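The chains shown are only part of the set, and none of them has been moved.
Naming follows writing order (A, B and C), and every chain is counted from residue 1.
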Amino acid sequence: MPWENNNTIEFISLFIALQSLSAQIYLETKQLTCIKQDRILFEDLNVQFRRGDIIQVAGPNGAGKTSLLRILAGLAQPYEGTIEFDQNNINEQLELYRQNLLYLGHLPGVKSELTAQENLEFQLSLHGYGNSDAEALLADVGLLAFEQSLAGQLSAGQNRRIALAQLWQSNAKVWILDEPFTAIDAKGVEAIEQKILEHANNGGCVILTTHQELNLPSNRVSRLELDYRF
Amino acid sequence: MEQGNVLSYFNLFKLVLSRDLKIALRHRDDVLNPLLFFIIIITLFPLGIGPEPQTLAKIAPGIIWVSALLATLLSLDRMFKSDYQDGALEQLLLSPYPSFIWVLAKVIAHWILTGIPLIITAPVLAGMLNLPTESFLATFWTLLLGTPVLSFIGAIGAALTVGLKKGGVLLSLIILPLYIPVLIFATSAIDAASYGLPYGGQLAIIGALLVGALTLTPFAITSALKVSTN
Amino acid sequence: MWKWLHPYANPETTYHLSDRVIPWFGWLSGSLLTIGLVWALLFAPADYQQGDSFRIFYLHVPAASLSMGIYLGMAIAALCGMVWQLKLSDAAVAALAPVGAVFTAIALFTGAAWGKPMWGTWWVWDARLTSELVLLFLYLGVIAINNAFEDKQMAGKAASIIALVGVINLPIIKYSVEWWNTLHQGATVSKLGKPAMSLEMFWPFVVCFLGFAFFVATVTCIRFKTEILLRNSSRPWVKNLMLEQAK
């Protein structure tokens, strides 16, 4: 099955390549295998993620989407196989890879004891950005009056918005987003979708999971279907 | 599209240190509680053992140090756990800087919040336990050199158990045996001081442990973190 | 080094290798232990001071030495695992820890039993005894952390880290009798140059010691096999093996 996906992606990437004439490969998996509890989630996965790609990793609950994304981000080690960033194994150039990566997982990583602004400023600095415009970014994600509220006193969706504000700043080549729309209201979802599209248009590459339908031009989104395997 | 390391290593260290201190001070109790715990354990002993001054004086060094050990132990859990639970640890692990820098910052923040208050109050408590005044200085020195060792070694255990639901007791089990050398040398130094004997030898050994811990443990801690977030 | 190790990094090869050596180790340890224990307990001379209670020696010292030796082996396996990312070393660590814990317990128990007639009490808080007790805690810590993780791979790595950190306890046990003034016997056996014990006592000891050593090897190999299977249960060769054995 992974082969089929692979082909689909190759095909669509080709399509994009024709458009942009230089579809550079950012990230590439080689023979990636992930085993959990003796169950093979995916096996010998060879996929290329290119400049300008938006890839939606899809599949039913428990298919292994989160597992794949964490491996791609270098947070978990695959059972077998390697991941290459700009043609080199990520484990051999971790720092360079991380400079070019933005990963937002299931959990927003927001500290409840800090204010929205302090949280965002810390996350920006941590990834090597200046933190001067945190306030403007918070306004972008609809937290205009909440810069000084402690994150612990904001709702589930507001907490996620703090973390998502990084999208408005980050120019990392690769974005990996695990269910970015969780707990976000309809208007918020739309804004994030636009941001994703914009990033891809500016030469980024976005890998995301979501169980909702993406509201983006269908020729821009490729799907990587992970089946549930027994 | 590259972003470059805007932060110097030292600035990253300061950033993480000040964040951790800020979070703890917001909670306020976090600073006072280990200290109060220390004081309460120490007062339990006269209650359990009886108030005879000679007996108390004899066992005072042991009690002070065992209490310091337990107070540190109980506060270890918070070093990485809350960051793990809200996803902040993932973000730290993905920052494009060598991990040992922020690990060092977090451990030192822990020491500032738990070790230093113990060091400051210990002489008062030593007085309450009838320890002769000659050994106050020794108590101070052993705590000054010894408590950072406790924080560093303890961080290994905290890192290993961070992903486990009920790491608390397992953590103690792993870490307490490793604390024993510090305990033995520290109490023997205080004992020696109370007989007016020199105790430079014991201090030197604790100092050596400190240097060893400072240089070796950050790597053990980092790899432990990577293992338990895998 | 790596070239030599490489074939054994393959779980299947190692599995079959340990399968093959088990009977050898088993027989060796069985016969050596029988000879050694009969010789030691029935024929070796009684000690002129301690009388027959001295015979605990033949159990106590091998158990104590092996408890340390096993820890060292476990730590070396852990180090290899960390450096070369060998998945097999995790299995080795997991296989060795309980064996070591049992030997530590035996050393403590026999020591305590010996202490009652010799020192008049079965426990003192002496440096060697205490550090041996700490060794038991370290083993238990390794076992506990191995069980605490659901994921075998993570468990193995976590246990390796603790096993390595705990190594500092070994020199403390070994040299405690020299560094501190203790009740416990100083080096007796190891001072071969000027024998501190008669040769009639020494040879049965050597046979017993080797017997116990091979016993450890046998048990470890058996446990090692199981651990390999547990860690590779989704591999085709394991499935084939299971099918064969089911027949």
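Everything that follows uses one rule, which is that a contact is a pair of C-beta atoms (placed from the backbone, for glycine too) under 8 Å apart; a residue touches a chain by one contact, two chains touch by 3 or more.
Source: prediction; values computed, not measured.
In terms of the labels on screen, the copy numbers for the complete complex are A x2, B x2, C x1.
What we mean here is this: only the chains that are shown with their structure count from here on.
Under the stated contact rule, the graph of chain-to-chain touches is complete, every pair of chains being in contact.
Of all chains present, the one whose mean CA position sits nearest the global mean of protein CA atoms is B.
With respect to chain C, maximal separation of chain centres occurs for A (centres as means of Cα atoms).
Mean C-alpha position of chain B lies 33 Å from that of chain C. As a whole-number value, the distance joining the C-alpha centres of chain A and chain B reads 38 Å. Centroid to centroid, with C-alpha atoms defining each point, chain A and chain C lie 48 Å apart. In chain A, no position touches at least two other chains. Residues of chain C in contact with two or more other chains: 151. Against chain B, the residues of chain A that register as touching in their complex are 73-77, 95-96, 98-101, 103, 105-114, 118, 122-123, 125-130, 150, 171-173, 203-204. Those residues of chain B that touch chain C in the shared complex are 153, 156, 160-161, 163-164, 167, 170, 173-174, 176-178, 180-181, 220, 223-224, 227-228, 230. Interface of chain C with chain B (complex): residues 82, 130, 134, 137-138, 140-141, 144-145, 148-149, 151, 153-154, 157-158, 161-162, 164-166, 168-169, 172.
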